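Rest of the complex left out; these chains stay put.
Chain nomenclature is as follows: A and B, assigned in order of appearance, with residue numbering initiated at 1 for each chain independently.
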Amino acid sequence: MRNFDQAYSGKVFIASSPSYEESDIVLYGMPMDWTVSFRPGSRFGPGKIREASIGLEEYSPYLDRHLEDVAYHDAGDLLLPFGNPQKSLDMIEQTIDMFLKDGKFPIGLGGEHLVTWPIIKAMSRKYENLAVIHIDAHTDLRTDYEGEELSHSTPIRKACEWLGPENVYSFGIRSGEREEFEYASTSGMHFHRFNVADPLKQELPNLEGRPVYVTIDIDVLDPAYAPGTGTAEAGGITSKELLEAIHFIARSEANVVGADLVEVAPAYDASEKTQIAAAKFIREMILGWPQK
Amino acid sequence: MRNFDQAYSGKVFIASSPSYEESDIVLYGMPMDWTVSFRPGSRFGPGKIREASIGLEEYSPYLDRHLEDVAYHDAGDLLLPFGNPQKSLDMIEQTIDMFLKDGKFPIGLGGEHLVTWPIIKAMSRKYENLAVIHIDAHTDLRTDYEGEELSHSTPIRKACEWLGPENVYSFGIRSGEREEFEYASTSGMHFHRFNVADPLKQELPNLEGRPVYVTIDIDVLDPAYAPGTGTAEAGGITSKELLEAIHFIARSEANVVGADLVEVAPAYDASEKTQIAAAKFIREMILGWPQK
């Protein structure tokens, strides 16, 4: 497959099928962190999540499913051009178009959160009436960052403008500018502060049958659980709550059609606990979400 | 302003007003750790908290307030003489006297917990009937440490003796000597073990209208949340619970007249999560407490 490489990857995610063609689910990395406003390093997220996956079991006692029960393929990392955000986003968008044309369920590993923007554009072309579930510490509702429209603080605003704010559901938000919170309150988007599992459980019935793309920023976790991220924010949720949220989605009637997990920046976590947690979330997403 | 310097400071705390004179609130650092009995290094706490503040938003979605809504000034660090506790405490006491004479609401950054002792003396001269809210893992009720009366394990005992134990309210305590717990039980002080938010919520009505000084030792958090402290103690509370406690105080009828946050020792936390959390607590204290 063109444009892919394991440049920063510690091998493939556990139990990956060697065949793209015979797989229903494709895991892929987007090692991009050019636009982040604080601590960079999420380019190494995909590789370290894969490396941490070797410490995982392939079986989930939460879902009673095994990775050999599903057909998934780890395609490696996209070779994104360092320091060129626009070209990077274009490459991501084209890749998702290809995945969708091939009938795949894409699971992306970030990289900074801006990578979600081209994914949503591509997903919305295939899935009419697409909704987005956004789990994050930050609003990501800026129009720009000091003039730059391509910034990791903007993807959800772009999603709101592209899909209509009423189709965007945010959970766990605990940080942003006053203007972003005002937009959240007045735009019509579905916006839940501080907590994830409880409000998600309440919203999920509203998404029954709809195609849903889920984007998780690892910094929704408290820095106790995920110190390895660029913009850590105190007061977050536990790993247990995020697992619970993933399982609520898995057991809901929402039709998840793709997902990503972004902003793992391993350099800030010598204990490796951030990628250890992220690898487990990815396993549960692979096992729980596409099988509808 | 005399005696102040940014010796160990990474600039000023975000959104500090440049003018001491026009500010209602003064943030100041006390980089002292000479008497600690275990791991030193809290002298670097004030500087690292300021440095971490650059990753914070200036707006609080918890309180719906913005730092530009308040008039506060970061005065920098006191130049305390290394290895000379008595002279250091004298300088702190004189500084608080000056702040109070100038009508300021002081918010102190430690440094070891002994710094709270001269502050309480100064506060009690201005505010009759002063009560103290003490949030900490440790009793800090020793009379001395192996003969030394100036020790970071003594400030709350000194406060009890100075103000009367019935005016001191401790929360979250999970460590101390047997004698300290006996004193806590028999002296008449208000003493709450293990938890903070719930017992604080119950006590706050008793403090309605009274002037209250609040001192927070960062080690009340579990080491999962605040490993960067000299005497970490397992079994603590979460960042969420401490934020909740800060907000309970903000919404109470107690008349907070000053506060401090102490014992951040950054060398023991390569992930920087301790100062990231501390900076957020300070922002919430600035936004929530003085505005009565």
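Just so we're on the same page, a residue touches a chain if its C-beta (ideal position, glycine included) is under 8 Å from a C-beta of that chain, and two chains touch if they have at least 3 such contacts.
Small disclaimer: the values here were computed from a predicted structure and weren't measured.
K.L.:
Total copies in the complex, given 2 are shown here: how many?
P.N.:
Full complex, one repeated sequence, 6 copies overall.
One rule holds in what follows: only the chains that are shown with their structure count from here on.
K.L.:
Under the touch definition given earlier, write down the residues of chain A that touch chain B in their complex.
P.N.:
The touching residues are 38-39, 173-178, 181, 193-194, 222-224, 227-228, 231-236, 268-270.
K.L.:
Can you check the complex and tell me which residues of chain B touch chain A?
P.N.:
54-59, 61-62, 64, 66, 222, 224-225, 238-240, 243, 270-273, 276-277, 280-281
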